[in-house]
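Only a single protein chain was left out; the remaining protein chains are all shown in position.
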Amino acid sequence: MDKRRINGPEISVKPIEKKSTQPKNNKDDGIRKNNRSVDNIRPIFIKPNVIKKANGSAYYEAENIKIICGVYGPRSSKRSMVSDEGTIYCEFKFAPFSCNKRCGYIRNAQEREYSLIIQQAFLPAIRLNLYPKSSIDIYVTVLENDGTTACLAAAITCISIALTDAGIQMYDLVAAASATCIKGNICLDPDASEENDTNSKFMLSYMPSLKQVTHVLCTGKMEAEQSIEAIGICIDACNSIKTVMDHCLINSH
Amino acid sequence: MALISPSEKDFITKGIEADMRNDGRSRIAYRDFTIETGIVSQASGSCRLRLSKTDVLIGVKVEIGDIISNTTSDNNNEQEQDIVNNQNESDKGRIVCSVECSPSASRDFEGKGANDINNELSQIMNRVLNGPQGGIDLKSLCIIPGAQCWIIYVDVLVLDYDGNLLDTIFLATRAALQNTRIPKTEIQDIGNGQLEFDISDDIEDAEKIKGWEDVPVTVSLNKIGQKYIVDATAMEELCTDTKIIIAVNRNGEICAMQKSLYGSLNPSLLTEMIRTAKDIGKVLIKNLDTTLEHEQVMASRANNKKFGFFI
């Protein structure tokens, strides 16, 4: 019971949805819904410097995914023991209205795990040795969720822009792409309905100029060769996302 | 806080490059395991697995619970809710995993640090085991569709630590699930479309979990310098900059993959690691199964001595 807020009724039930009859795919690919091709990524819009109070921020939108991110730092952290390097602290949260099912205000285990994943994805990219005894705090809120793995990838991309907006020194921008395996084909940027249908989800974050993978997350059964193929496809996707990021950063100046 | 000196780190890194680790092993050599199943009488299945000093005890309990589908909104049990968010079928049981690292195992397992480690390990386990990649046939756990199902609670207790915790946990989980027996249920139709079920008390009647042979095991690969090793000791883990955890099942399929720690790696190295993990995973499963069979044969003989914690 969250005593700080006025809660809704204790038992609330989602309205019963009528099962919609999905229109059969009748296009050439026949693999994905909405007539998307196998390597289609939803068009990305990123705008930096949307939260004036934060040192850096960014807003990311891709069709039905909307993410906002604020970065504070480097600021001196009470948490730091005497250390030669800075630390990254990340808080990832789905807004209560963002998913199909209402999420609570308190971070659940999955959100805490995603926070840890984002932290690990950025540790190789940020020049932490230039910020001893300081902490870089990253706060991400997902305003609209259309595919959890795609959201995670989008969040990583969004945070890269926010960090650049904050002027934090990095070795390279981090781009991230998500994929899933539908009928034996690796399909990029799955949305929520595609994610629910399949069991395999793949997320990769990559530094395009340095050609280094900073994080990989894969769930669901895949052949070893398929996962290697997925890595290659995601890396190509990350390279194209990088051009979008560069474009957005240069345009904003 | 575990500490290591820069010269020790350099010594270990150069040793790994030369394929001669501190204890003489090659880069892809494992230490010896010691395994024993069926040592906790109150649990439906149990296993204790030791890898040098790393000591892990798994207890599996099967209990009857409600099938939670997407139409109920009940934030009380957040862990189960997270699992359900990934499933929306009303005829499946579920597996709930939780890891607890005992503070007596290591200084790092005290206080707040322990929460992070416990959460990370529990999440990895839930990610691997819940779903078709976890091997277990969740549909077979359903008793009354839409109402009641078997819930498998896997509780991991880490008693002692000397590196390579995750591999030990997954191997022991596989052994514990092989050891688990679910009581037989009889469903009766009492009219009005209502169903009731009875649980058989007979121990002989209990059945194995369907699909335990497909439960995957993990192979943790630690990248140190420009090479990678398996089965790192605690010291070697302090030198690791990137760790990749790959879950492999007995058919060589990849069931999960996750990177952790603070480094980054080349895509070609990642590809090589996946291929190595696949080979090693298959060997691990084969040898584990052989030992479990051998243990069952010994148990069926007259002098069935369980050592438990005596050794």
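We just call them A and B in the order they show up, numbering each chain from 1.
One rule holds for everything that comes next: a contact is a pair of C-beta atoms (placed from the backbone, for glycine too) under 8 Å apart; a residue touches a chain by one contact, two chains touch by 3 or more.
As a working rule, contacts and distances are computed from a predicted model.
A.B. asks: Out of "Trafficking protein particle complex subunit", "Exosome complex component RRP4", "S-phase kinase-associated protein 1" or "Skp1-related protein", flag the one the UniProt entry gives for the chain missing from this complex.
C.D. replies: When "Trafficking protein particle complex subunit", "Exosome complex component RRP4", "S-phase kinase-associated protein 1" or "Skp1-related protein" are compared with UniProt, the left-out chain turns out to be "Exosome complex component RRP4".
A.B. asks: Looking at the whole complex, which visible chains does the left-out chain touch?
C.D. replies: Listed by label, the shown chains it touches are B.
A.B. asks: Taking the full complex into account, find the residue in B:V60, B:I229 or B:L284 that is in contact with the omitted chain.
C.D. replies: The single option touching the absent chain is B:L284.
A.B. asks: Quick one: which of B:F33, B:W150 or B:W212 touches the chain that's been left out?
C.D. replies: Within the whole complex, the residue contacting the unshown chain is B:F33.
A.B. asks: Contacts of chain B with the missing chain: which residues?
C.D. replies: On the chain B side, contact with the omitted chain comes from 1, 3-8, 10-12, 14-15, 18, 20-26, 28-36, 52, 235, 280, 283-284, 287-288, 290-291, 294-295, 298, 305, 307, 311.
Here is the rule we use: only the chains that are shown with their structure count from here on.
A.B. asks: Using CA atom averages as chain centres, what separation in Å is found between chain A and chain B?
C.D. replies: Computed from C-alpha means, the inter-chain centre distance equals 27 Å.
A.B. asks: Inside the complex, what are the residues of chain B that reach chain A?
C.D. replies: 70-75, 78-79, 81-82, 85, 88, 116, 119-120, 122-123, 127-128, 131-133, 244, 249, 252-267, 270-271, 274-275, 278
A.B. asks: In their complex, what parts of chain A are in touch with chain B?
C.D. replies: Within the complex, chain A contacts chain B at residues 11-14, 16, 100-102, 104, 108-110, 112-113, 116, 120, 123-125, 196, 199-200, 206-207, 210-224, 226-228, 231-232, 235.
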